[in-house]
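Every protein chain but one is kept in place in this view of the complex.
The letters A, B and C name the chains in turn, as written, and every chain counts its residues from 1.
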Amino acid sequence: MIESSHLPAGGEGGRRPGGDARVPKTAFNHLVFWFLFAQGGIIAAILIPVHVLIQGILGPLNIVTVVDRHYDTWVSALGNPIVKLYLLVLIAAPFFHFAHRIRYLIVDLGFKAGKSMPAQVVFYGGAVVVTLITIWVLLTTVPIGS
Amino acid sequence: MSTSEANATPREYPWRMPANWWTRSRHYFWYIVREFTAVPLALWLLWLLVEIKRAGDGPARYSPHGSAPFVIFSVVVLLFSLYHSFTFLSLAGSILHFKLLDRPVSASVIVMSQFAAWAVASGVIGFFLVWLGR
Amino acid sequence: MDFESYDVLVVGGGLAGLRAAIAAVEANPRVKVGLVSKVYPMRSHTVSAEGGAAAVMRPEDSYQTHAFDTIKGSDYLADQDVVEAFVREAPLEIIQMEHWGCPWSRDPDGKISVRPFGGMTTWRTCFAADKSGFHMLHTVFQTSLKYPQITRHDEAFVTKLLIEDSRCVGVVALDIRTGRFDAITAKTTILATGGLGRVYAFSTNGNICTGDGMALAYRAGVGLKDMEMVQFHPTGLPFTGILITEAVRGEGGYLLNNGGERFLKRYVPNKMELGPRDIISRAMITEFEEGRGFEGPHGKYMHLDVRHLGEAVIDRKLPFMRELGREFVGIDIVKDPIPVRPVQHYMMGGVDADISGETPILGLYAAGECANVGLNGGNRLGSNSLSECLVFGAAAGRAAAHYASSAKPVTANPVDAMLWDEAHRVETEYLEKKSGNERIAVIREEMQKEMDDGAGVFRTREGLSKLVRNLGGLRERFEKVKIEDSSRTFNTEILAALELDFMLEVSSAVAFSALAREESRGAHARRDFPERDDAKFLKHTLAFHTKTLAPRLEYRDVTITNFKPQARTY
Partner (left out) sequence: MPEKRISIHATRYDPEHDKEPRLQTYDIPFSDESMVVLDALNYIKSHVDGSLSYRWSCRMGICGSCGMMVNGTPKLTCSAFLRDYWPRAVVVQPLNNFPLIRDLVIDMDDFMHKLKSIKPWIIRKQEIPLGAGEHRQTSDQIDEFRQFSECINCMLCYAACPVYGLNNEFLGPAATALARRYNLDSRDEGLKQRLPVLAESEGVWECSFVGECSVVCPKGVDPAKAIQQTKLDTTMRFVLPYGNRE
């Protein structure tokens, strides 16, 4: 059997829907997510290990005295607005990093749903919720100056 | 004689990503571990939030968390957080690009300075955590 | 269904073909251009060119000297009007490449750098480190994507030219992926299919350099010009034949024999390592024969030594050479000399075409290595070829676009019949024939060995006569070739068979042309006729296809304008 033809179409398109004809648009949501991810990542990288080491291990083992081991010191530290601000950054910023990573991890493990709009709302919305909770906790637990 | 329909590539064997792809190479495995660090780190920060909340319990009922399981958990988190710091700082360092006096700053210098910043920050924070706890 | 056809169809996605396609569109934005290539364009063998492209770029330099160097290099077989036009166009093409983004290496003042090259009296080879061909090819290819008028047919193998009333109206191509035959019709067709290095066993050329375009034109009745002129490059890596660029010598590398001696002082005392390729290759073979070569597992070799240049120069100007040394020989050229030996490299001969690429067949053009426009004569100077692809690729593109705008359209009727015939021929000769017992590779390897032996650096009547006899035998055996692969999808075995068919065709053109030229000129060195014979052979050989293996040979005078033939010494 001989199949033959004139002028085969130079197959246009590729695997992206719409092929060569579609008009690309900057995805600002992803741009913002990535920016927050990067900020959170660097903050997590620089700040978290020392907290874990001191507050999670050395303090509980009584190797050193640590601010949160005693009610007095902990409360007086928490009353300081600079400390509050610091803790807000320490806790809130990394959550945008975590949200991003976990969402991508889900996609990597084969769950396409991780890409969907609901997933974006859940994950980054989750980070916003953690931020709000942190603010609330910081403002209500030990009011400034007490 | 037809043109485009005949050109539709038939019978290609499609690529399917196996679900366990990340177990097939060391690099992929460590990449997944890197992404996974987010989970323990997030848990630990949530604990810290709880620790802050506890300050509202009043002097009598205040009891900071210090159980053995918690310490073990922290040790594990520390390993993950160190892995996160090492990978993030070296990767972030290698992509930053600055110019100083019109010469591009080499990636290794940037990475070094990132690690230096980490060391300094850890020192300062560590100092305050301990000093404020006197 | 409308009968669609291109205005200009380019066969070949190398530097010449892509340049032609762009030139056609720029000459007339309304032309529709098709580009057929048996590999994705960026895989074309231009990609491996290393050294650079020659053009007069400096005030100290002149068109006159570039022309003279080229003509002297050609051993006076170049057509001087063509050379003179070429040297004027080349600088513009280099600048055009620059405007398209080619990352040429630069001087401190930001201008395009030049380096010395063999046979050139002054520095005029523009380069992009030592990946010039790679950068140039990717630059034109990527630039070609800008033009919606150009439609590509990647991985389509042209098996035949469609000739109707002695006019070329397109090609028949085998779509490699589907195995379907297509008639791709056009008012004009430009052949830019590159060289034929694969007819030799030891060659710098890639697997795709099988002389297809030459064979296609030859079968369609166009003469093949000066096919005896095959260039051997002095410095190939033994075993693989990977090229070590002439730029290594341009930058100051030494060629040393087994006594550590710069033996070229006995052959080209004034030029030493920067002598022309034909003479240096012969010098090396002579040294080998007189026992002054190194012995290795893959035959005799010489040392090419760049250690004295120092690591900084090597890394800035020859980084790819260091990479090749490390990857393919396991040496660091900063610390070790490079083993090299002469290797088939380039085909001066090719499809007979004039200064604008026109062949004697109406509507058929040729450019690049597959064409012979009369630029290279008996020996091409290194770095003239990339410039040639640009200058004559562009010329052919413009000429074709111009002709296409007035040519009458192609009609469906005879084309359908021709397409059917050709598809049927390939089907019955290869796919459906189950009786054969000859392996393609065996015939190919024998042909390559015969060509190495008979039509190598030095030739003799005995050797060439034996070669033509044996090629005849191989042709007969080829009739009984066996194809194991019965699939239509990406059947590379059929391609190998079609290519071997083409290679046998062009090999015999080489062999017969060489046998008939009873003199030594340029790359054609006859031991039995060691002198140049201007009285009898200051002429182009033209080989025409016949029913038998032996072509009909004709001769045509060389065009001489300002440069009278002199003795060629360096």
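Keep in mind that, in the parts below, a residue touches a chain if its C-beta (ideal position, glycine included) is under 8 Å from a C-beta of that chain, and two chains touch if they have at least 3 such contacts.
Keep in mind it's a predicted model, so treat the numbers as computed, not measured.
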Displayed chains in contact with the omitted chain are A, B, C
Touch assignment to the omitted chain, from C:L9, C:A85 or C:I112, lands on C:I112
Across A:A27, A:L85, A:V121 or A:I144, the one contacting the chain not displayed is A:A27
Contact with the hidden chain, among C:R30, C:R266, C:R425 or C:R439, goes to C:R439
Contact with the hidden chain, among C:R19, C:K32 or C:H45, goes to C:H45
Missing-chain contacts on chain A, rising order, are 11-17, 19-20, 23-31, 33-35, 38, 101, 104, 107-108, 110, 112, 115
Per the touch rule stated above, chain C touches the missing chain via residues 39-40, 42-45, 47-48, 92, 95-96, 98-101, 103-106, 108-112, 131, 134-135, 138, 142-143, 145-146, 154, 177, 206-208, 239-240, 242-243, 297, 320, 323-324, 327-329, 439-442, 445, 482-493, 496
Chain B residues touching the chain left out here are 9-15, 17, 21-22, 24-25, 27-28, 31, 35, 91, 94-97, 104
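Assume only the chains that are shown with their structure count from here on.
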Between chain A and chain B, the Cα-mean centres are separated in Å by 10
By the touch definition above, chain C meets two or more other chains at residues 4, 175, 178, 180
The positions of chain A in contact with two or more other chains are 3-8
As the complex stands, chain A meets chain B at residues 3-9, 11, 38, 41-42, 44-57, 59-61, 64-78, 87, 90-91, 94-95, 97-98, 101-102, 104-105, 108-110, 130, 133-134, 137-138, 140-142
Chain B contacts chain A in the complex at 1-4, 6-9, 17, 19, 22, 32, 35-39, 41-42, 44-46, 48-49, 51-53, 55-56, 58-59, 62, 64-67, 70-71, 73-75, 77-78, 81-82, 84-85, 88-89, 92, 117-118, 121-122, 125-126, 128-130, 132-134
